[in-house]
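Removed: one protein chain of the complex. Kept in place: all other protein chains.
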Amino acid sequence: MSGSEINADLWMSEYITPWDIYVHGITEVIAYKKTAYQEMYIVETGAYGKALILDGKWQSCSVDEFLYHEPLVHPAAIYHGSPRKVLVLGGGEGATIREVLRWKTVEKVAMIDIDSEVVEACREYLPEMHANAFDDPRVELIIGDALEFLDTTEEQWDIIISDLSDPIEEGPSFQLFTKEYFEKAKRILSPGGYFVVQAGPVSPAEMKMHLRINNTLKAVFPNTYPFVSYVSTYGTPWGFVLASGEEINTRPEPEAIDKMLAEKTTGGFKMLDGITLLGLFNVGKHLREAIAAETEIYTLAKPPKFFGKGSLGK
Amino acid sequence: MSGSEINADLWMSEYITPWDIYVHGITEVIAYKKTAYQEMYIVETGAYGKALILDGKWQSCSVDEFLYHEPLVHPAAIYHGSPRKVLVLGGGEGATIREVLRWKTVEKVAMIDIDSEVVEACREYLPEMHANAFDDPRVELIIGDALEFLDTTEEQWDIIISDLSDPIEEGPSFQLFTKEYFEKAKRILSPGGYFVVQAGPVSPAEMKMHLRINNTLKAVFPNTYPFVSYVSTYGTPWGFVLASGEEINTRPEPEAIDKMLAEKTTGGFKMLDGITLLGLFNVGKHLREAIAAETEIYTLAKPPKFFGKGSLGK
Amino acid sequence: MSGSEINADLWMSEYITPWDIYVHGITEVIAYKKTAYQEMYIVETGAYGKALILDGKWQSCSVDEFLYHEPLVHPAAIYHGSPRKVLVLGGGEGATIREVLRWKTVEKVAMIDIDSEVVEACREYLPEMHANAFDDPRVELIIGDALEFLDTTEEQWDIIISDLSDPIEEGPSFQLFTKEYFEKAKRILSPGGYFVVQAGPVSPAEMKMHLRINNTLKAVFPNTYPFVSYVSTYGTPWGFVLASGEEINTRPEPEAIDKMLAEKTTGGFKMLDGITLLGLFNVGKHLREAIAAETEIYTLAKPPKFFGKGSLGK
Partner (left out) sequence: MSGSEINADLWMSEYITPWDIYVHGITEVIAYKKTAYQEMYIVETGAYGKALILDGKWQSCSVDEFLYHEPLVHPAAIYHGSPRKVLVLGGGEGATIREVLRWKTVEKVAMIDIDSEVVEACREYLPEMHANAFDDPRVELIIGDALEFLDTTEEQWDIIISDLSDPIEEGPSFQLFTKEYFEKAKRILSPGGYFVVQAGPVSPAEMKMHLRINNTLKAVFPNTYPFVSYVSTYGTPWGFVLASGEEINTRPEPEAIDKMLAEKTTGGFKMLDGITLLGLFNVGKHLREAIAAETEIYTLAKPPKFFGKGSLGK
């Protein structure tokens, strides 16, 4: 149909599948860098505020990033109840630690990200996202390799959050989605601790990676549960997995959750409350059945191969 | 990032907002028609099967349409419990009546669609979607104007499903999203009946229309509740509203729902069961708060203006 | 800059270089076929009429194809003066033979194209292009392999026209741009004959293939000269090479040419006359210098590798 307005000359494209491209009108390129690990853009979009793009994949936009970062952080924290020590793997833009810091019980957040150039650019250009979280005395920022960190650390954590960029083959993080890595995470989880993983798209055309991350976590943890949030700029619904030795109650009492949040957090939640949690932890039948049917497990010998510009899964 | 494969020369684009375009690789144009009411494409996509596109808006793809049609139909039917008579407004591709017919209690489904050319093309080219539902003796297909139909009918219906294309200004359906129209729907709802409306996108950047449809329904019905499904090819999460004189139980008991579905339907559900229903009817805080804050109501004097190629809402 | 109108939902894209894409709004897909040799679309464009696309490369549009077919045919015919027998290699859409037939001296045109499915589709759907040329009794259409034809034929031709699709590696024609093939063409050229080759893009960013075709022809023919036409839908200026044992007069007398055309042709030229010929055969210094500096020659052992979606030349 004809007759509509075009608003941009400058565009950023992302391959959602090898056949489907999401193209976003850009009003300004705020920062661009080829770092030692990846290619970074920070741009001003027409409709979704500022955006961070790494290796061609949209990481977060200021207008809708809460739909990613709140479900990434708070279900794990709620199920734990009183997280004191939280470890964040990745988390470049600082929005994950921003959410963690809402918990008054938190005494220490360690964030380990491999790419200091991305972290520095986010600190400078994306204050809407980190909200000065990096300056909080509870935060310890470690620039380094998460695998090496996990190999050597003795410290125990109440919550571990895997907020890594997608495991694209050429990218820095694909090994961190394997059974070996998940076992290392389990080893440093304190009793009663929870591990949460951003776990890729869950549309019917491209959920293979999500299914295999679920299956790999099931091979390591007694209890796992997938949940889904829809961040529009990802162009596809997004999956997470919560894993723990503890039970994961998929019928939480919303009113009790709201009471806990009022007591234990400083508030400021946009998306998450008791009702939202109940909704998140009851996912569609098609997704539960596909996870149940999945047989493959990611290992270091057979890691995920999720190509940068849209893969139907390998 | 460079180095990825391109799979298409032929593309269909949809403006999701005035700044954001979803572009889908096409392998074949199966049918094209400028009908008396709208412009229609039926195409074979690279990743999502066959797709129906009307006036530049993606209506459904064979690979992910169940994520739209199952939530459109079954929550209303479940809350009712024993629907005998169902009225579908719109529903061109026949997938809505396909889902209605799964209910053994259903004795009659009337589907009223204004565009016989679209319906005929779907019957011919989209058997995956209608699954021969048009041939079921319980189905009465009426080619005509839904507004005229509602003005003149005396018949009562247990469920009314508004499965209309988006209310774009130049399109055939925008009047059908107004208070006057919703009141007509209420008048012909049988006691204990439910009305469900496909109600537009709900991303943070473009939820205005959804909020106002909610608010308009609240002005007419004692009880309303929004819910959301994630159809990847829509490029944004999609909203529905359920409205009724009856209460809408947002804490259904999944096991009881599954028992009801086993008894009263012929099965074949891909997405919907008791757990899914519980998840659907507990939506995000941001959406509930935005709906509560909305003040505008659509009327025939002030109808929705949702432009064809992506609008942030008017 | 914002505020412009969009006129299409359906698009065909062509990579002009690996970095530059020309995207054309389509109003109708008239025909689509995966033939035994290539992938074919015939479409109706928004601005350039009907178009033929083979293996993702735009072959010709009804609105601007005269800018390709007139320079392809008439300079060779003019320099010859009285062509009686003309051989066309390729030429699927029939516009090349349409131009040849304007010469009253022509007694026979043989057109040899490998792909009967493309020829048939063009006859059916592109009457604007062939103008019923296939029905002219002087035309002999041979469906077959040009290389085989050249190996076995004894017949002599006054003009040989190489109207082949670009020599993309996976395509049917790349061997036909080699020294061995050009020698075969020379062998069956009658005394005083001319050989003309469509010879690829000549923009500063992607003229390598054109340079090497020139150089390869120079290794075979005593006289060669490049010329350029600009067909907008090719997105880049297009090169040809004329080769002969005869001299190529780059200072033709326009008035004498016009007189010859009035006598020896049936007229109907849109672009070509004496002045145009003089302009065509005096090309830019940068192109002449680049050709003079080129050292590589295409052979069957080292044929051109022009990738389908835009190559800077190999």
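We call the chains A, B and C, going by the order they appear; numbering starts again at 1 in every chain.
Assume contacts are C-beta pairs under 8 Å (C-beta built on N, C-alpha and C of every residue); 3 or more make two chains touch, one makes a residue touch a chain.
Everything numeric here is computed off the predicted structure, so don't read it as measured data.
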Candidates C:Pro127, C:Gly144, C:Pro204 or C:Pro222 - the one touching the absent chain: C:Pro204
Contact with the hidden chain (one of A:Met12, A:Val73, A:Leu87 or A:Leu261): A:Met12
Residue of C:Thr96, C:Thr216, C:Ser244 or C:Thr276 in touch with the missing chain, whole complex considered: C:Thr276
For chain A, the residues touching the chain missing from this view: 6, 8-15, 23, 26, 28-29, 32, 41, 53, 56, 309
Residues from chain C at the interface with the omitted partner, ascending: 1, 3-5, 7-8, 15-25, 39, 45-48, 55-56, 63-64, 66-67, 170, 201-206, 228, 230, 232-233, 235-237, 250, 254, 269-273, 275-276, 278-286, 288, 307-310, 312
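Convention: only the chains that are shown with their structure count from here on.
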Interface sides of chain A and chain B: same vs different residues, half threshold: same
Chain A-chain C separation of Cα centroids, rounded to whole Å: 54
Cα-centroid distance, chain A relative to chain B, in whole angstrom: 31
Contacts with 2+ other chains: residues of chain A: 1, 3-5, 7-8
